[in-house]
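All protein chains but one are shown at their positions in the complex.
Each chain carries a letter (A, B and C) given by its place in the written order, and its residues are counted from 1.
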Amino acid sequence: MGAADGAPAVALRDLGRAYGERVALAGVTLELPRGATLAVFGANGAGKTTLLRILATLLRPHAGEAVVLGSALPREGWAVRGRIGLLAHEPLLYRDLSARENLRFHARLHGVAAGRAEALLEAVGMARRAAEPLRSLSRGMTQRVAICRAVLHEPELLLLDEPLANLDPGAAGAVAPLIGRASGAARVLISHDVEQGLAEADLVLGLRGGRPALLAPAAAVGADDVRELYR
Amino acid sequence: MTPALPLDDAGPYVAAAYLVFLALILIYVAIMAGKLARIARELGELTELVARRDERAAPADRAGDGSPSGAGPGSHAGEAVPR
Amino acid sequence: MRRAAGALIRKDLRVELRTGEAVPAMLLFSLSTFVLFHFAIDRRSVEGDLAAGVLWMTLLFAAVLGMVRLFVAEREQGGFDGFLLAPVDRTALFVAKATVLFLFLGAVELAALPAFAILLLGPSPWGAVPELVAVLALANLGIAVVGTLVGALGIQTRARELIVPILALPLMIPLAIAAARATSPLLLELGAEPVPGRWLAVLGLYDLVFGLLAFAVFDFLLED
Partner (left out) sequence: MFSRGLKPLSIASVVLIVGAFALVFFYAPNDADQGFIQKIFYLHVPLAIVALCGFVAGGVFGIRYLRSGDRAHDLRSYVAIHLSLVLAVGALVTGSIWAKGAWGQWWVWEEPTLVSFLIVFLLYACYQPLRFSIEDPERQARTASVFAIVCGAFVPLNFLAVRMAESLIHPRVLSTTGGSMPADMRTTFVVSLVAMAVLFVTLWKYELTSKQASMQLRALKRRLADDDDPWVPTGRSAAPQQL
(Lines give C-alpha, C1' and ligand atoms only; values in the text may rest on other atoms or scores of the structure.)
Protein backbone atom coordinates (compact mmCIF):
# COMPACT_ATOMS: atom_id res chain seq x y z
CA MET A 1 0.00 0.00 0.00
CA GLY A 2 3.11 2.19 -0.04
CA ALA A 3 2.47 5.76 1.00
CA ALA A 4 -0.73 4.95 2.83
CA ASP A 5 1.24 2.95 5.40
CA GLY A 6 3.11 6.02 6.54
CA ALA A 7 -0.12 7.97 7.04
CA PRO A 8 -1.48 8.48 10.53
CA ALA A 9 -4.27 6.18 11.67
CA VAL A 10 -6.73 9.04 11.82
CA ALA A 11 -6.39 12.60 10.59
CA LEU A 12 -9.39 14.91 10.97
CA ARG A 13 -9.69 18.51 9.88
CA ASP A 14 -12.72 20.54 10.86
CA LEU A 15 -14.87 17.44 10.75
CA GLY A 16 -18.59 18.12 11.05
CA ARG A 17 -21.86 16.27 10.75
CA ALA A 18 -25.46 17.34 11.15
CA TYR A 19 -28.70 15.44 11.40
CA GLY A 20 -31.05 17.72 9.57
CA GLU A 21 -30.74 21.03 11.35
CA ARG A 22 -29.19 19.60 14.49
CA VAL A 23 -25.42 19.82 14.51
CA ALA A 24 -24.04 16.62 16.04
CA LEU A 25 -20.38 17.25 15.44
CA ALA A 26 -18.43 20.31 14.37
CA GLY A 27 -14.87 21.53 14.07
CA VAL A 28 -13.01 18.40 15.18
CA THR A 29 -9.36 18.55 14.15
CA LEU A 30 -6.83 16.01 15.34
CA GLU A 31 -4.24 13.51 14.29
CA LEU A 32 -3.75 10.08 15.78
CA PRO A 33 -0.54 8.18 14.95
CA ARG A 34 -0.51 4.48 14.24
CA GLY A 35 -0.63 2.34 17.33
CA ALA A 36 -1.71 5.24 19.55
CA THR A 37 -4.95 5.52 21.51
CA LEU A 38 -7.42 8.38 21.45
CA ALA A 39 -9.85 8.54 24.35
CA VAL A 40 -13.07 10.41 23.64
CA PHE A 41 -15.05 11.79 26.55
CA GLY A 42 -18.31 13.68 26.64
CA ALA A 43 -21.81 13.64 28.03
CA ASN A 44 -24.62 11.77 26.28
CA GLY A 45 -25.36 13.37 22.93
CA ALA A 46 -22.00 15.11 22.78
CA GLY A 47 -21.22 13.51 19.42
CA LYS A 48 -19.00 10.61 20.46
CA THR A 49 -20.98 7.94 18.64
CA THR A 50 -21.33 10.15 15.58
CA LEU A 51 -17.56 10.53 15.47
CA LEU A 52 -17.09 6.79 15.78
CA ARG A 53 -19.61 6.02 13.02
CA ILE A 54 -17.96 8.51 10.68
CA LEU A 55 -14.57 6.88 11.28
CA ALA A 56 -16.17 3.48 10.65
CA THR A 57 -17.39 4.72 7.21
CA LEU A 58 -20.98 4.15 8.29
CA LEU A 59 -21.84 7.85 8.28
CA ARG A 60 -20.65 10.36 5.78
CA PRO A 61 -19.13 13.57 7.07
CA HIS A 62 -20.86 16.80 6.07
CA ALA A 63 -17.98 19.17 6.64
CA GLY A 64 -14.23 19.02 6.83
CA GLU A 65 -11.97 16.11 6.05
CA ALA A 66 -11.53 12.71 7.55
CA VAL A 67 -8.56 10.60 6.49
CA VAL A 68 -8.53 7.12 7.99
CA LEU A 69 -5.52 4.86 7.44
CA GLY A 70 -4.47 7.11 4.59
CA SER A 71 -7.81 7.05 2.77
CA ALA A 72 -10.12 10.06 2.56
CA LEU A 73 -13.70 9.42 3.65
CA PRO A 74 -16.25 8.95 2.30
CA ARG A 75 -14.75 8.77 -1.19
CA GLU A 76 -12.22 6.04 -0.46
CA GLY A 77 -14.25 4.27 2.17
CA TRP A 78 -13.95 1.01 0.25
CA ALA A 79 -10.20 1.03 0.83
CA VAL A 80 -10.42 1.07 4.61
CA ARG A 81 -13.37 -1.25 5.05
CA GLY A 82 -11.99 -4.50 6.36
CA ARG A 83 -9.12 -2.68 8.07
CA ILE A 84 -11.26 -1.14 10.80
CA GLY A 85 -12.81 -2.96 13.72
CA LEU A 86 -15.93 -1.41 15.18
CA LEU A 87 -17.20 -2.37 18.59
CA ALA A 88 -20.39 -0.34 18.70
CA HIS A 89 -22.88 0.13 21.46
CA GLU A 90 -24.96 -2.65 19.92
CA PRO A 91 -23.17 -5.95 19.38
CA LEU A 92 -24.02 -6.08 15.61
CA LEU A 93 -24.74 -9.79 15.93
CA TYR A 94 -27.80 -11.87 15.08
CA ARG A 95 -29.62 -12.92 18.21
CA ASP A 96 -31.01 -16.11 16.68
CA LEU A 97 -27.61 -17.44 15.68
CA SER A 98 -25.00 -18.86 18.01
CA ALA A 99 -21.70 -17.14 18.75
CA ARG A 100 -19.93 -19.55 16.46
CA GLU A 101 -22.37 -19.06 13.57
CA ASN A 102 -22.19 -15.29 13.95
CA LEU A 103 -18.43 -15.25 13.90
CA ARG A 104 -18.21 -17.69 11.00
CA PHE A 105 -20.63 -15.49 9.06
CA HIS A 106 -18.46 -12.44 9.62
CA ALA A 107 -15.34 -14.47 8.93
CA ARG A 108 -16.75 -15.37 5.54
CA LEU A 109 -17.68 -11.74 4.82
CA HIS A 110 -14.16 -10.67 5.68
CA GLY A 111 -12.48 -13.60 3.98
CA VAL A 112 -10.96 -14.85 7.24
CA ALA A 113 -10.43 -18.55 8.00
CA ALA A 114 -13.00 -20.11 10.33
CA GLY A 115 -10.20 -21.29 12.62
CA ARG A 116 -9.61 -17.69 13.63
CA ALA A 117 -13.16 -17.52 15.01
CA GLU A 118 -12.60 -20.64 17.11
CA ALA A 119 -9.32 -19.31 18.45
CA LEU A 120 -10.96 -16.05 19.47
CA LEU A 121 -13.87 -17.80 21.17
CA GLU A 122 -11.34 -19.82 23.12
CA ALA A 123 -9.39 -16.69 24.01
CA VAL A 124 -12.38 -14.89 25.51
CA GLY A 125 -13.59 -17.99 27.31
CA MET A 126 -16.71 -18.45 25.20
CA ALA A 127 -15.84 -21.75 23.51
CA ARG A 128 -18.01 -23.74 25.87
CA ARG A 129 -21.17 -21.78 25.06
CA ALA A 130 -20.40 -21.04 21.45
CA ALA A 131 -23.27 -23.17 20.15
CA GLU A 132 -26.09 -21.44 22.03
CA PRO A 133 -28.16 -18.78 20.33
CA LEU A 134 -27.05 -15.35 21.42
CA ARG A 135 -30.43 -14.45 22.84
CA SER A 136 -29.85 -16.95 25.64
CA LEU A 137 -26.51 -15.41 26.63
CA SER A 138 -25.99 -12.67 29.19
CA ARG A 139 -25.02 -9.19 28.07
CA GLY A 140 -21.48 -9.65 29.22
CA MET A 141 -21.12 -12.82 27.19
CA THR A 142 -22.65 -11.14 24.15
CA GLN A 143 -20.16 -8.32 24.59
CA ARG A 144 -17.32 -10.83 24.55
CA VAL A 145 -18.60 -12.28 21.28
CA ALA A 146 -18.97 -8.77 19.88
CA ILE A 147 -15.33 -8.10 20.74
CA CYS A 148 -14.37 -11.26 18.85
CA ARG A 149 -16.35 -9.97 15.87
CA ALA A 150 -14.63 -6.59 16.00
CA VAL A 151 -11.11 -8.04 15.99
CA LEU A 152 -11.82 -11.05 13.76
CA HIS A 153 -9.99 -9.61 10.76
CA GLU A 154 -7.09 -8.15 12.80
CA PRO A 155 -7.97 -4.52 12.09
CA GLU A 156 -5.38 -1.76 12.03
CA LEU A 157 -7.76 0.67 13.68
CA LEU A 158 -10.09 -0.27 16.51
CA LEU A 159 -13.15 1.87 17.23
CA LEU A 160 -14.39 0.96 20.67
CA ASP A 161 -17.57 2.24 22.28
CA GLU A 162 -17.35 1.37 25.96
CA PRO A 163 -15.65 -1.95 25.29
CA LEU A 164 -15.70 -3.10 28.91
CA ALA A 165 -19.39 -2.47 29.52
CA ASN A 166 -21.01 -5.47 31.26
CA LEU A 167 -17.72 -7.32 31.55
CA ASP A 168 -16.57 -8.77 34.86
CA PRO A 169 -12.91 -8.25 35.80
CA GLY A 170 -11.99 -11.72 34.62
CA ALA A 171 -13.50 -11.19 31.20
CA ALA A 172 -11.98 -7.73 31.00
CA GLY A 173 -8.60 -9.33 31.55
CA ALA A 174 -9.29 -11.92 28.87
CA VAL A 175 -10.17 -9.36 26.19
CA ALA A 176 -7.29 -7.03 27.03
CA PRO A 177 -4.84 -8.66 24.57
CA LEU A 178 -7.46 -8.28 21.82
CA ILE A 179 -8.56 -4.69 22.27
CA GLY A 180 -6.05 -3.30 24.73
CA ARG A 181 -2.79 -1.56 23.91
CA ALA A 182 -1.25 -4.99 23.39
CA SER A 183 -3.34 -5.44 20.25
CA GLY A 184 -0.96 -3.07 18.50
CA ALA A 185 -3.78 -1.37 16.64
CA ALA A 186 -4.54 2.32 16.76
CA ARG A 187 -7.59 2.81 18.94
CA VAL A 188 -10.37 5.31 19.34
CA LEU A 189 -11.94 4.64 22.70
CA ILE A 190 -15.18 5.98 24.07
CA SER A 191 -15.39 5.54 27.80
CA HIS A 192 -17.33 6.85 30.73
CA ASP A 193 -14.77 5.52 33.18
CA VAL A 194 -12.55 8.59 33.41
CA GLU A 195 -9.53 7.10 35.21
CA GLN A 196 -9.44 3.95 33.17
CA GLY A 197 -9.93 5.86 29.91
CA LEU A 198 -7.11 8.25 30.75
CA ALA A 199 -4.81 5.39 31.67
CA GLU A 200 -5.33 3.78 28.28
CA ALA A 201 -5.00 6.94 26.21
CA ASP A 202 -2.20 8.81 24.49
CA LEU A 203 -4.48 11.61 23.33
CA VAL A 204 -7.67 12.89 24.89
CA LEU A 205 -10.60 14.50 23.07
CA GLY A 206 -13.42 16.02 25.10
CA LEU A 207 -16.64 16.84 23.30
CA ARG A 208 -19.40 19.15 24.42
CA GLY A 209 -22.43 19.74 22.22
CA GLY A 210 -20.57 18.27 19.25
CA ARG A 211 -17.65 20.67 19.55
CA PRO A 212 -14.19 19.84 20.90
CA ALA A 213 -13.85 21.28 24.39
CA LEU A 214 -10.60 19.54 25.24
CA LEU A 215 -7.82 18.17 23.10
CA ALA A 216 -4.50 17.35 24.71
CA PRO A 217 -1.97 14.56 25.28
CA ALA A 218 -3.22 12.25 27.99
CA ALA A 219 -0.23 13.07 30.21
CA ALA A 220 -1.34 16.70 30.39
CA VAL A 221 -4.95 15.93 31.29
CA GLY A 222 -6.18 15.33 34.80
CA ALA A 223 -9.28 13.43 35.77
CA ASP A 224 -10.91 16.65 36.93
CA ASP A 225 -10.43 18.27 33.53
CA VAL A 226 -12.41 15.42 32.02
CA ARG A 227 -15.13 15.50 34.70
CA GLU A 228 -15.62 19.17 33.84
CA LEU A 229 -17.06 17.99 30.49
CA TYR A 230 -19.97 16.27 32.14
CA ARG A 231 -21.02 19.31 34.12
CA MET B 1 -69.84 2.98 -30.76
CA THR B 2 -72.24 4.77 -28.50
CA PRO B 3 -74.10 7.45 -30.43
CA ALA B 4 -73.13 11.06 -29.88
CA LEU B 5 -75.00 12.88 -27.15
CA PRO B 6 -76.84 16.08 -27.95
CA LEU B 7 -75.12 19.28 -26.89
CA ASP B 8 -77.45 20.27 -24.08
CA ASP B 9 -76.90 16.90 -22.36
CA ALA B 10 -73.15 17.11 -22.60
CA GLY B 11 -72.91 20.75 -21.53
CA PRO B 12 -73.02 20.17 -17.76
CA TYR B 13 -70.36 17.47 -17.96
CA VAL B 14 -67.98 19.63 -19.94
CA ALA B 15 -68.64 22.55 -17.61
CA ALA B 16 -68.05 20.30 -14.61
CA ALA B 17 -64.73 19.09 -15.98
CA TYR B 18 -63.48 22.61 -16.60
CA LEU B 19 -64.77 23.69 -13.19
CA VAL B 20 -62.76 20.88 -11.60
CA PHE B 21 -59.68 22.33 -13.23
CA LEU B 22 -60.56 25.82 -12.04
CA ALA B 23 -61.20 24.55 -8.54
CA LEU B 24 -57.84 22.77 -8.43
CA ILE B 25 -56.02 25.91 -9.46
CA LEU B 26 -57.93 28.00 -6.93
CA ILE B 27 -57.28 25.51 -4.12
CA TYR B 28 -53.64 25.63 -5.05
CA VAL B 29 -53.70 29.42 -4.90
CA ALA B 30 -55.35 29.23 -1.48
CA ILE B 31 -52.67 26.87 -0.16
CA MET B 32 -49.94 29.08 -1.51
CA ALA B 33 -51.66 32.07 0.07
CA GLY B 34 -51.48 30.32 3.42
CA LYS B 35 -47.78 29.70 2.94
CA LEU B 36 -47.20 33.29 1.92
CA ALA B 37 -49.04 34.50 5.00
CA ARG B 38 -46.80 32.37 7.17
CA ILE B 39 -43.68 33.69 5.51
CA ALA B 40 -44.94 37.26 6.04
CA ARG B 41 -45.67 36.55 9.69
CA GLU B 42 -42.26 35.03 10.30
CA LEU B 43 -40.61 37.95 8.52
CA GLY B 44 -42.49 40.27 10.88
CA GLU B 45 -41.18 38.31 13.86
CA LEU B 46 -37.66 38.53 12.53
CA THR B 47 -37.94 42.27 11.97
CA GLU B 48 -39.04 42.66 15.54
CA LEU B 49 -36.17 40.51 16.73
CA VAL B 50 -33.67 42.65 14.86
CA ALA B 51 -35.25 45.84 16.19
CA ARG B 52 -34.96 44.58 19.76
CA ARG B 53 -31.40 43.47 19.19
CA ASP B 54 -30.45 46.92 17.89
CA GLU B 55 -32.01 48.54 20.93
CA ARG B 56 -29.98 46.33 23.24
CA ALA B 57 -26.80 46.78 21.28
CA ALA B 58 -27.00 50.58 21.09
CA PRO B 59 -26.52 51.35 24.83
CA ALA B 60 -23.70 48.81 25.02
CA ASP B 61 -21.82 50.73 22.35
CA ARG B 62 -22.29 54.01 24.14
CA ALA B 63 -20.92 52.46 27.34
CA GLY B 64 -17.63 52.49 25.46
CA ASP B 65 -16.43 48.90 25.51
CA GLY B 66 -14.89 49.70 22.17
CA SER B 67 -16.64 47.03 20.16
CA PRO B 68 -17.57 48.46 16.79
CA SER B 69 -21.29 48.44 16.17
CA GLY B 70 -20.84 48.18 12.43
CA ALA B 71 -20.01 44.49 12.51
CA GLY B 72 -22.49 44.13 9.70
CA PRO B 73 -25.23 41.62 9.24
CA GLY B 74 -22.86 39.19 7.56
CA SER B 75 -20.78 38.45 10.65
CA HIS B 76 -22.15 36.53 13.57
CA ALA B 77 -24.30 39.12 15.26
CA GLY B 78 -24.40 37.30 18.58
CA GLU B 79 -20.86 38.31 19.43
CA ALA B 80 -21.67 42.01 19.70
CA VAL B 81 -24.30 41.41 22.33
CA PRO B 82 -23.17 41.42 25.96
CA ARG B 83 -24.49 38.48 27.92
CA MET C 1 -19.32 -10.86 -4.17
CA ARG C 2 -20.33 -14.49 -4.53
CA ARG C 3 -18.67 -15.38 -1.24
CA ALA C 4 -20.48 -12.56 0.56
CA ALA C 5 -23.84 -13.31 -1.05
CA GLY C 6 -23.41 -16.98 -0.21
CA ALA C 7 -22.65 -16.17 3.42
CA LEU C 8 -25.67 -13.89 3.63
CA ILE C 9 -28.01 -16.43 2.04
CA ARG C 10 -26.81 -19.19 4.30
CA LYS C 11 -27.20 -16.93 7.32
CA ASP C 12 -30.77 -15.99 6.38
CA LEU C 13 -31.81 -19.56 5.66
CA ARG C 14 -30.33 -20.69 8.96
CA VAL C 15 -32.23 -17.98 10.86
CA GLU C 16 -35.42 -18.90 9.02
CA LEU C 17 -35.01 -22.59 9.80
CA ARG C 18 -34.46 -21.74 13.44
CA THR C 19 -37.14 -19.12 14.00
CA GLY C 20 -39.64 -19.82 11.22
CA GLU C 21 -40.63 -16.19 11.08
CA ALA C 22 -41.43 -15.84 7.39
CA VAL C 23 -42.33 -19.01 5.49
CA PRO C 24 -44.80 -20.57 7.96
CA ALA C 25 -46.59 -17.25 8.35
CA MET C 26 -46.78 -16.76 4.58
CA LEU C 27 -48.10 -20.28 4.14
CA LEU C 28 -50.72 -19.97 6.86
CA PHE C 29 -51.78 -16.67 5.39
CA SER C 30 -52.20 -18.30 1.99
CA LEU C 31 -54.32 -21.14 3.36
CA SER C 32 -56.57 -18.76 5.28
CA THR C 33 -56.97 -16.65 2.17
CA PHE C 34 -58.07 -19.68 0.14
CA VAL C 35 -60.73 -20.42 2.76
CA LEU C 36 -61.77 -16.77 2.76
CA PHE C 37 -62.05 -16.79 -1.01
CA HIS C 38 -64.24 -19.86 -0.86
CA PHE C 39 -66.76 -18.00 1.24
CA ALA C 40 -66.26 -14.55 -0.25
CA ILE C 41 -66.94 -15.65 -3.83
CA ASP C 42 -69.22 -18.47 -2.74
CA ARG C 43 -67.81 -21.15 -4.99
CA ARG C 44 -66.94 -24.74 -4.28
CA SER C 45 -64.38 -24.75 -7.03
CA VAL C 46 -62.82 -22.28 -9.41
CA GLU C 47 -61.22 -22.61 -12.81
CA GLY C 48 -59.68 -20.58 -15.60
CA ASP C 49 -59.15 -16.88 -15.05
CA LEU C 50 -61.00 -16.89 -11.74
CA ALA C 51 -58.67 -19.59 -10.44
CA ALA C 52 -55.63 -17.72 -11.70
CA GLY C 53 -56.88 -14.53 -10.08
CA VAL C 54 -57.52 -16.16 -6.71
CA LEU C 55 -54.14 -17.88 -6.79
CA TRP C 56 -52.16 -14.78 -7.68
CA MET C 57 -53.98 -12.48 -5.29
CA THR C 58 -53.17 -14.90 -2.50
CA LEU C 59 -49.55 -15.38 -3.48
CA LEU C 60 -48.92 -11.66 -3.92
CA PHE C 61 -50.38 -10.78 -0.55
CA ALA C 62 -48.41 -13.59 1.08
CA ALA C 63 -45.28 -12.27 -0.64
CA VAL C 64 -45.88 -8.85 0.90
CA LEU C 65 -45.63 -10.48 4.33
CA GLY C 66 -42.22 -11.82 3.40
CA MET C 67 -41.09 -8.42 2.10
CA VAL C 68 -41.97 -6.72 5.36
CA ARG C 69 -39.85 -9.24 7.30
CA LEU C 70 -36.94 -9.35 4.89
CA PHE C 71 -34.72 -6.67 6.39
CA VAL C 72 -36.02 -6.52 9.94
CA ALA C 73 -33.13 -8.43 11.48
CA GLU C 74 -30.62 -6.32 9.56
CA ARG C 75 -32.08 -3.09 10.87
CA GLU C 76 -32.85 -4.18 14.43
CA GLN C 77 -29.83 -6.35 15.14
CA GLY C 78 -27.23 -4.27 13.38
CA GLY C 79 -26.88 -6.52 10.34
CA PHE C 80 -26.64 -3.52 8.01
CA ASP C 81 -23.71 -2.08 9.95
CA GLY C 82 -22.00 -5.44 10.24
CA PHE C 83 -22.34 -5.94 6.49
CA LEU C 84 -21.24 -2.41 5.59
CA LEU C 85 -18.07 -2.81 7.65
CA ALA C 86 -16.96 -5.76 5.56
CA PRO C 87 -14.86 -5.24 2.43
CA VAL C 88 -17.47 -6.62 0.05
CA ASP C 89 -19.59 -5.31 -2.80
CA ARG C 90 -22.81 -3.85 -1.47
CA THR C 91 -24.79 -5.38 -4.29
CA ALA C 92 -24.14 -8.73 -2.60
CA LEU C 93 -26.77 -7.82 -0.05
CA PHE C 94 -29.33 -7.19 -2.78
CA VAL C 95 -28.50 -10.44 -4.55
CA ALA C 96 -28.66 -12.38 -1.30
CA LYS C 97 -31.94 -10.90 -0.15
CA ALA C 98 -33.61 -11.34 -3.52
CA THR C 99 -32.44 -14.96 -3.61
CA VAL C 100 -33.74 -15.55 -0.11
CA LEU C 101 -37.13 -14.06 -0.96
CA PHE C 102 -37.22 -16.15 -4.13
CA LEU C 103 -36.52 -19.30 -2.12
CA PHE C 104 -39.11 -18.38 0.49
CA LEU C 105 -41.72 -17.89 -2.21
CA GLY C 106 -40.80 -21.21 -3.77
CA ALA C 107 -41.13 -22.94 -0.42
CA VAL C 108 -44.52 -21.34 0.22
CA GLU C 109 -45.79 -22.29 -3.24
CA LEU C 110 -44.58 -25.86 -2.82
CA ALA C 111 -47.18 -26.26 -0.09
CA ALA C 112 -49.74 -23.65 -1.10
CA LEU C 113 -50.26 -24.92 -4.65
CA PRO C 114 -51.25 -28.47 -3.67
CA ALA C 115 -53.48 -26.94 -1.01
CA PHE C 116 -55.05 -24.71 -3.65
CA ALA C 117 -55.58 -27.70 -5.94
CA ILE C 118 -57.29 -29.61 -3.17
CA LEU C 119 -59.33 -26.83 -1.63
CA LEU C 120 -60.48 -24.68 -4.51
CA LEU C 121 -59.29 -25.69 -7.92
CA GLY C 122 -61.82 -27.55 -10.06
CA PRO C 123 -59.69 -29.01 -12.88
CA SER C 124 -56.62 -31.04 -12.06
CA PRO C 125 -53.50 -28.93 -12.62
CA TRP C 126 -51.05 -31.83 -12.67
CA GLY C 127 -50.89 -32.09 -16.42
CA ALA C 128 -49.57 -28.56 -16.70
CA VAL C 129 -46.97 -28.64 -13.95
CA PRO C 130 -43.91 -27.76 -16.10
CA GLU C 131 -45.62 -24.70 -17.59
CA LEU C 132 -46.93 -23.72 -14.17
CA VAL C 133 -43.43 -23.96 -12.70
CA ALA C 134 -42.05 -21.80 -15.49
CA VAL C 135 -44.67 -19.08 -14.91
CA LEU C 136 -44.15 -19.26 -11.17
CA ALA C 137 -40.39 -19.01 -11.51
CA LEU C 138 -40.58 -15.93 -13.74
CA ALA C 139 -43.16 -14.28 -11.51
CA ASN C 140 -41.30 -15.16 -8.32
CA LEU C 141 -38.17 -13.59 -9.74
CA GLY C 142 -40.05 -10.36 -10.33
CA ILE C 143 -41.64 -10.45 -6.89
CA ALA C 144 -38.26 -11.16 -5.30
CA VAL C 145 -36.57 -8.24 -7.06
CA VAL C 146 -39.36 -5.74 -6.44
CA GLY C 147 -39.88 -7.06 -2.93
CA THR C 148 -36.24 -6.64 -2.02
CA LEU C 149 -36.26 -3.11 -3.34
CA VAL C 150 -39.49 -2.20 -1.57
CA GLY C 151 -38.43 -3.97 1.62
CA ALA C 152 -35.21 -1.97 1.63
CA LEU C 153 -37.17 1.25 1.01
CA GLY C 154 -39.64 0.41 3.75
CA ILE C 155 -37.02 -0.47 6.32
CA GLN C 156 -35.74 3.11 6.11
CA THR C 157 -39.05 4.37 7.40
CA ARG C 158 -40.74 4.27 10.76
CA ALA C 159 -43.86 2.67 9.30
CA ARG C 160 -42.60 -0.24 7.22
CA GLU C 161 -45.73 -2.33 7.85
CA LEU C 162 -47.72 0.39 6.08
CA ILE C 163 -45.27 1.59 3.50
CA VAL C 164 -44.24 -1.80 2.13
CA PRO C 165 -47.75 -3.01 1.17
CA ILE C 166 -48.97 0.29 -0.27
CA LEU C 167 -45.80 0.53 -2.35
CA ALA C 168 -45.49 -3.09 -3.36
CA LEU C 169 -49.05 -3.70 -4.51
CA PRO C 170 -49.25 -1.04 -7.23
CA LEU C 171 -45.70 -1.88 -8.33
CA MET C 172 -46.73 -5.50 -8.80
CA ILE C 173 -49.84 -4.80 -10.88
CA PRO C 174 -48.10 -5.40 -14.23
CA LEU C 175 -46.68 -8.59 -12.80
CA ALA C 176 -50.08 -9.64 -11.51
CA ILE C 177 -51.67 -8.99 -14.91
CA ALA C 178 -49.06 -11.02 -16.74
CA ALA C 179 -48.87 -13.84 -14.21
CA ALA C 180 -52.64 -14.27 -13.99
CA ARG C 181 -53.11 -14.15 -17.76
CA ALA C 182 -50.33 -16.66 -18.22
CA THR C 183 -51.70 -19.00 -15.58
CA SER C 184 -55.38 -19.02 -16.50
CA PRO C 185 -55.04 -21.19 -19.67
CA LEU C 186 -53.34 -23.81 -17.52
CA LEU C 187 -56.28 -24.09 -15.13
CA LEU C 188 -59.14 -24.57 -17.59
CA GLU C 189 -61.91 -27.09 -16.99
CA LEU C 190 -61.45 -28.61 -20.44
CA GLY C 191 -57.74 -29.23 -20.05
CA ALA C 192 -54.75 -26.95 -20.15
CA GLU C 193 -54.08 -24.76 -23.16
CA PRO C 194 -50.66 -23.42 -24.11
CA VAL C 195 -49.39 -20.38 -22.22
CA PRO C 196 -49.50 -17.23 -24.37
CA GLY C 197 -45.87 -16.37 -24.98
CA ARG C 198 -46.38 -12.63 -24.78
CA TRP C 199 -47.30 -12.79 -21.11
CA LEU C 200 -44.14 -14.72 -20.39
CA ALA C 201 -42.33 -11.99 -22.32
CA VAL C 202 -43.95 -9.30 -20.16
CA LEU C 203 -42.90 -11.19 -17.04
CA GLY C 204 -39.37 -11.47 -18.38
CA LEU C 205 -39.29 -7.79 -19.27
CA TYR C 206 -40.57 -6.89 -15.82
CA ASP C 207 -37.87 -9.00 -14.17
CA LEU C 208 -35.20 -7.48 -16.38
CA VAL C 209 -36.23 -3.84 -15.90
CA PHE C 210 -36.55 -4.04 -12.15
CA GLY C 211 -33.46 -6.21 -11.82
CA LEU C 212 -31.30 -3.65 -13.62
CA LEU C 213 -32.95 -0.81 -11.75
CA ALA C 214 -32.36 -2.47 -8.41
CA PHE C 215 -28.71 -3.02 -9.23
CA ALA C 216 -28.39 0.67 -10.00
CA VAL C 217 -30.14 2.14 -6.98
CA PHE C 218 -29.82 -0.40 -4.17
CA ASP C 219 -26.49 0.94 -2.92
CA PHE C 220 -28.07 4.28 -2.15
CA LEU C 221 -30.46 2.69 0.30
CA LEU C 222 -27.56 1.44 2.42
CA GLU C 223 -25.66 4.70 2.89
CA ASP C 224 -26.05 6.99 5.80
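Some points to look at:
The rule is short, and it goes like this: a residue touches a chain if its C-beta (ideal position, glycine included) is under 8 Å from a C-beta of that chain, and two chains touch if they have at least 3 such contacts.
Being a predicted model, the structure only gives us computed values, none of them experimental.
In the whole complex the chain that is left out makes contact with A, B, C. Contact between subunit C and the absent chain runs through residues 149, 153, 156-159, 162-163, 166-167, 170-171, 173-174, 177-178, 181, 198, 202, 205-206, 209-210, 213, 216-217, 220-221, 223-224.
Remark: the residues of subunit A touching the chain excluded from display are 19-23, 209. The chain not displayed touches subunit B at residues 1-2, 4-7, 9-11, 13-14, 16-18, 20-21, 24, 28, 32, 35-36, 38-39, 42-43, 45-46, 49-50, 53, 76-78, 81.
Just so we're on the same page, only the chains that are shown with their structure count from here on.
Chain-to-chain contact here is organised irregularly, matching neither a line nor a ring nor a star, and falling short of all pairs touching.
Multi-chain contact residues of subunit A (touching two or more other chains): none found. Touching subunit A in their complex are the following residues of subunit C: 3-4, 6-7, 10-11, 14-15, 18-19, 73, 77-79, 81-88, 223-224. Of all residues in subunit A, those touching subunit C in their complex are 53, 56-60, 78, 81-84, 86, 88, 90-97, 101, 105-106, 108-111, 133, 149.
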